[in-house]
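Every protein chain except one is present and positioned as in the full complex.
Now for subunit A:
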Amino acid sequence: MILRIDNLVKHYGPVRAVDGLSLEIGEGEVLGLVGESGSGKSTVGKCVLRLTEPTAGTIELGGRDITHLSRRAMRPLRRDVHMVFQDPFSSLNPRFTIERIVAEPLLRHKVTDRREVAGRVAAMLEKVGLRQEMRKRFPHELSGGQRQRVGLARALILEPKLVVADEPVSALDVSVQASVLNLITDLQRDMGFSCLFITHDLSVVEFLADRIAVMYLGKIVESGPTAEIFAGPRHPYTQALLSAAPVADPARQRERRRIVLGGDVPSPMDPPSGCRFHTRCPLAYDECRTSEPLLNDPRGSGHPAACHLVTADRVPDAAK
């Protein structure tokens, strides 16, 4: 296991952003962490990078517990885990050249031989499909897609074991998004890093992820292999999420059964009792209001869901 998160809790004052979450990512595996705004998915990424202090739980990186490491003790481990941000406009220092931005992680990790740095930067830029003349440019001279390539180059130059990517293609137009997604796929296959891919976009994780974990209000409600989640979602929330994302095919889209959820996502300051989804779930019954369902995998197929209605011989259908 590259990453193992056990019972992670992160509260920001009264806001229970992540409230008891466990997940694992294997070597070379891409895990898509899916959820809507306020689900806590970005907070998970920040905790993994120790950009924020977890309130409770443990995070192991490559078998080592990093949950409470000091900044100094954490420093050498930062070689192994890097982040790609959503906004390629604000995550690159506008005063640095592209070469300097991509070289920065090397310098931080005491790779200072100028020839070596220049060589590795040039090789990395080539890998992400940026021409060498880009080295002397500044971020504002680049398009959104090019900037996101710079972000990838910076994240990958130390050949990390794990990349945390938080909505890396959400700000891009479809045609640019396609080329960045292809690039991430190629880089992941060539370099073999593991990836925690955080997104709200189901079609993107379907394309990219080996496994998916769906979050709702600070918890995982379902996880499993990508193809299996898409073919047979078990949790009513996952079912609603999949049914709500429109497909770009009018004939099919207009025939689809849609599950329209009532109400809004409750506040993470005051999550509902019992099952957190019960206030919007079309199938909720008394037990859901009082007792919290745990992730369970009655068939032992590596596809657990946190719903009282999921049993060994039955999967709920929220469309009914």
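Here is the rule we go by: contacts are C-beta pairs under 8 Å (C-beta built on N, C-alpha and C of every residue); 3 or more make two chains touch, one makes a residue touch a chain; residues count from 1.
By our rule, contacts and distances are computed from a predicted model.
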Original post:
Looking at UniProt, which of "ABC transporter ATP-binding protein", "Carbon-monoxide dehydrogenase small subunit", "Sarcosine oxidase subunit alpha family protein" or "Cytochrome c-type biogenesis protein" names the chain that isn't shown?
Top reply: "ABC transporter ATP-binding protein"
**OP:** Using the definition of touch stated at the top, determine which of A:241, A:275 or A:288 touches the missing chain.
**Re:** A:241
Original post:
When the complex is taken as a whole, what residues of subunit A touch the one chain not shown?
Top reply: 36-37, 143, 173-175, 177-179, 181-182, 185, 200-204, 206-208, 240-241, 244-251, 253-254, 258, 260-261, 263-265
